[in-house]
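The complex appears here minus one protein chain, its other protein chains still in place.
Then we have subunit A:
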Amino acid sequence: MAKEIRSGIEVTGVASIEELKNSPGFPSEKRLKKGPVAVIECVQEIPCDPCEKACPFGAIKVGKPITNLPVLYEDKCVGCGRCIPFCPGLAIFLVDTTFSETEALIKFPYEYLPLPKVNSLVDAVDREGKVVAKAKVVKVETSDKYDHTAVISIAIPKRFVHEVRGIALNRGDKNG
């Protein structure tokens, strides 16, 4: 606790790549290459486990104590993304590196209005909210079960697959 750390989730609010890769919810490069897979960016031991029950394939395990970090069983994950809207921390994403020849698909939870329109071009942002690429909105999913959390799918240039985790907020004046 006494160590001075100037990067990482506790100081910046953004999990570092090391923190993510050392967490049990982050899929391997090998699995990422195979196709769509959940990426659980939950690196702190907080009492929370809805993700475990959200997965119908048993690919996410928290167990006891409830503060365990969620473990992703990447071989069981079919990449359906059903877990995304059920994480109260909005910390689960879906990444599909095989979406097209040049593009990857990122799915993420989104709780702002207005929702982006399918096929529109938007600014894709990284974990710090920095615009890093243009993205095409592929899908906008809403459902009573999701309880006001929309799940947005965007296509982005493949090289940003480890960076993009959302889109810039649509404030009408700035983002069109």
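Convention: a residue touches a chain if its C-beta (ideal position, glycine included) is under 8 Å from a C-beta of that chain, and two chains touch if they have at least 3 such contacts; residues count from 1.
We adopt the following convention: contacts and distances are computed from a predicted model.
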item: Protein that the absent chain corresponds to, by UniProt name, given "Monovalent cation/H+ antiporter subunit A", "Putative ABC transport system ATP-binding protein", "Pyridine nucleotide-disulfide oxidoreductase" or "Protein-export membrane protein SecF"; value: "Pyridine nucleotide-disulfide oxidoreductase"
item: Option touching the unshown chain, where A:12, A:100 or A:143 are the choices; value: A:12
item: Contacts of subunit A with the absent chain, listed as residue ranges; value: 4, 9-15, 41-50, 53, 65-67, 86, 88-91, 111-113, 125-130, 147-149, 165-166, 168-169, 171
